[in-house]
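Only one protein chain is missing from this complex, and each of the others stays in its spot.
Chains: A and B, in written order; residue numbering restarts at 1 for each.
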Amino acid sequence: MRYAYFPGCVSKHGSEELDVATRAVCERLGIELDELAAAPCCGAGDVQEIDPQLSAALNALTLAQAERKGADVLTVCNVCTLSLRQTNELLAADGGARAAAVRALAAAGWSYGGGVNVTQLLWVLWKQVGAARLAEAVTRRLTGVVIAPFYGCQALRPGGAGVGVNADDAADSPAALEDLILACGARAVDYDGRLKCCGWPIAAARDGASATMAARAVRDAVRAGADAIVTPCPLCHTSLEAGQHGALRIVGEELRLPILHLPQLIGLALGCSPAELRLQRHLVSTAPLLARLGLTFA
Amino acid sequence: MPRRTKEQDGGAPPAAAERPAGTVAAAIEVLRFDPQVDREAHWRRYEVELPEGATVLEALMQVQDHQDGSLAFRRSCRHAICGSCGMRINGCARLACNTQVAVVAQEARRRAAQAGAAHAAQPGAGGADAAPAPIRIEPLGNMAVIKDLITDMSEFWQKLRGVQPWLQSLDEHPDPDYERLMSPAGYSVISQALLCVECGCCYSDCCSVEASADFVGPTALAKAFRYAHDSRDDQTHRRLFDLSAEHGIWECTRCYACTQRCPKHLRVRELITQLGGLAYDEGLRTDTGIRRAAAVRSSVLATGRLDQARMTLAATGPLQALSRLPGAAHAAITGKLTLRPPDPVERLEDVQAVARAVEESQTSGDQS
Partner (left out) sequence: MGTHMIQHDVLIVGAGLAGMRAAIEAAAAGADVALVAKVHPVRSHTCCAQGGINAALGDDDSWEAHMFDTVKGSDYLGDQDAIEAMCKDAPRDIRALEHMGCPFSRFEGGRIAQRPFGGAGFPRTAYAADISGFVLLHTMYEQVVRLGLKVYEEWYVARLVELDGRCAGVVAIDLQTGRPHAMSASAVVLATGPASRCYEGSSNSVDCTADGMGMAYAAGLPLMDMEFVQFHPTGLRNGVLITEGCRGEGGVLLNCNDDRFMCEYAPNKMELASRDVVSRAEATEIAEGRGIEGFIHLDLRPIGAERIRTNLLQVRELSMEIAGVDPCEAPIPIRPTPHYFMGGVKADVNAATPLPGLFAAGEVSCISVHGANRLGGNSLLDATVFGRRAGAAAVACAQENGRRAPVPESAVADLRARIEALAGRDGGERQATIKEELQRLMLADVGIWRDKEALQRAVSAVVDLKERYACVRLQHSGHVYNTDLVQTLETGNLLDVAHCVALGALNREESRGSHARTDFPERDDKSWLRHSLFRRSGDGPACDYAPVTITRHEPEARSY
């Protein structure tokens, strides 16, 4: 398995633990990551809104770079995945948009033929590797640990035939995270916030509403008995951590629930050390979770 | 408090000796609430048997007509054009009249099996129990419940009214013998937004409305799109100005629940995205949300990467940023927040050449 690895911005700056953990997990599972070091930010949904032509062109550049590497794109972020997939859809459907992107790429000496697929680590682990194979590779079963899966909106939505570009799992009843959690030997819980929004897109613009979304999701996970939340998206990760800061004001109780990046959870089960997975680099300490596994930060 | 008299208990439909070919049997659970007698809502189970291809609405009507006349829900056209029968079926807002019983029964069974498997002590200890899981039906979300599946939509309607959803033109006295012209292309621009039946499904499941009750909501924004883009309307700028207010466009959290839910297949979030772009083009750039978008764009052009700290600062301005200082300080200590700028991507010159080419084609009016 070989992918053109698009790390995105946050995993390189601010949440470096994600990039490190991703590499650790992929190495153990035999997934080759050929990094797209020259690929620009996907636009985070913002550039798409105010400058759709620029967004299309920049994402087309990323796709062109992957094409030259002869591999599909693997990301570690919901927003990156959706942005790139939406660009693929736009270029395929809209001749004018395609022509404009082609012209822009040509200015930098690039071209994009259109055949590059975009996936993210979550789907590769669930489909290409598969829960069964993952379970076999597990050396440290996370027995007794209760994990609340937080998918993040843009992993699943818009999804399904006639609706949108995400078609990897059932948008309203996904199973991927639960299957992976089980494969690691942990238990998954259902809770109200599982498929809801973390509020990251409006963290700057409407921080009250944003924090409300995050705090409520975390509170519901705690009430369901979770020891931690796992999420495939670093932006959700950021918001779910930051949202706990003002939780007392928002939901009337203090919250200190660790938020794991997906490869950190998988990495622990594959036998990586907490230090290898940079588990000390969290706003909300992961120490209590590690303690349940008899681990420390070392 | 008035007492109800002899209420028919939910009974099974007339038993047939054998089930006729081409029928579907299902169990449905409806969240009932009668404000006259109930302190809180409670689930009530019904068994139905219907012809193949029957919809959830047909199931509910069978219950109402032949089992339990106290069940209340809105319905009219039966074919997804009136928007009356919005309700949450298996947790997702849909129209009952174009949702097939067989499909959601299967969905309920699958979820029950998944839940059973996920909560098992051992991985792979599947063994989902064979009891058929019922289809669960409850009222739309983000609205107060009046009775059973009937919600109070007054805020929803009020928000729609608030976007002034009627044609506005300075030419108030057009010639009565001539229509205003509109090209087929002009019709095509609004043809998707026109299809909104105002059912409230998107509004029900909107994450922003849930977190901020005054958010105008996706329905009103879809309606606003329809008028902002109607070539006969000349109030686009003022409309976008109003939509850029506190509970307008920039409070949308892009959860895409609206696009996911819309029973008329409107890509609602995508319409909202276009409204945001239109606001930007109209020069309405004071909202923090749009300033953040502009900051992301600048950051990407400068380094090829998103610089979260700088972007937030640029968007919120120093005063608001100060108010977030305690959180930021904590973040800085753990190393999550850094004011060190990100390393630029390799071959940044390629990114910038592409960006320049895009800008040139925009300024030269060479739009695609």
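Convention: contacts are C-beta pairs under 8 Å (C-beta built on N, C-alpha and C of every residue); 3 or more make two chains touch, one makes a residue touch a chain.
Model, not experiment: these values are computed from the prediction.
Student: Shown chains touched by the missing chain?
Tutor: B
Student: Using the document's definition of touch, tell me which of B:A25, B:A144 or B:L167 contacts the absent chain.
Tutor: That would be B:L167, which touches the missing chain.
Student: For the chain left out of this view, which of B:S84, B:N142 or B:S299 touches it?
Tutor: Answer from the full complex: B:S84 touches the omitted chain.
Student: Which residue from B:H66, B:H237, B:R285 or B:R347 sits in contact with the chain not drawn here?
Tutor: The one listed residue touching the chain not shown is B:H66.
Student: If you put the missing chain back, which residues of chain B would it touch?
Tutor: Contacting residues on chain B, toward the hidden partner: 2, 4-5, 7-8, 34-37, 53, 61, 64-66, 68-84, 98, 146-148, 150, 153, 157, 160-161, 164-167, 174, 176-184, 186-188, 190-191, 194-195, 197-198, 230, 232-233.
Here, only the chains that are shown with their structure count from here on.
Student: Determine the centre-to-centre distance between chain A and chain B, using the mean Cα coordinates as centres, and give it in whole Å.
Tutor: 22
Student: Spell out the part of chain A that touches chain B in their complex, as residue ranges.
Tutor: 9-10, 12-15, 37-41, 43-54, 57-58, 61, 94, 96-97, 99-100, 103-110, 131-132, 135, 153-154, 157-160, 162-164, 170-173, 175, 178, 181-183, 185, 187-190, 196-197, 199, 201-210, 212-213, 216, 238, 241-242, 245-246, 281-283
Student: In their complex, what parts of chain B are in touch with chain A?
Tutor: Residues in contact with chain A: 90-92, 107, 110-111, 114-115, 117-121, 123-124, 207-208, 210-212, 215, 250-257, 259-260, 265, 267, 269, 273, 276-277, 280, 287-290, 292-294, 296-297, 299-300, 304-309, 311-312, 315-316, 324, 326-327, 330-331, 334-338, 342-343, 345-347, 349-351, 353-359, 361-362, 367-368.
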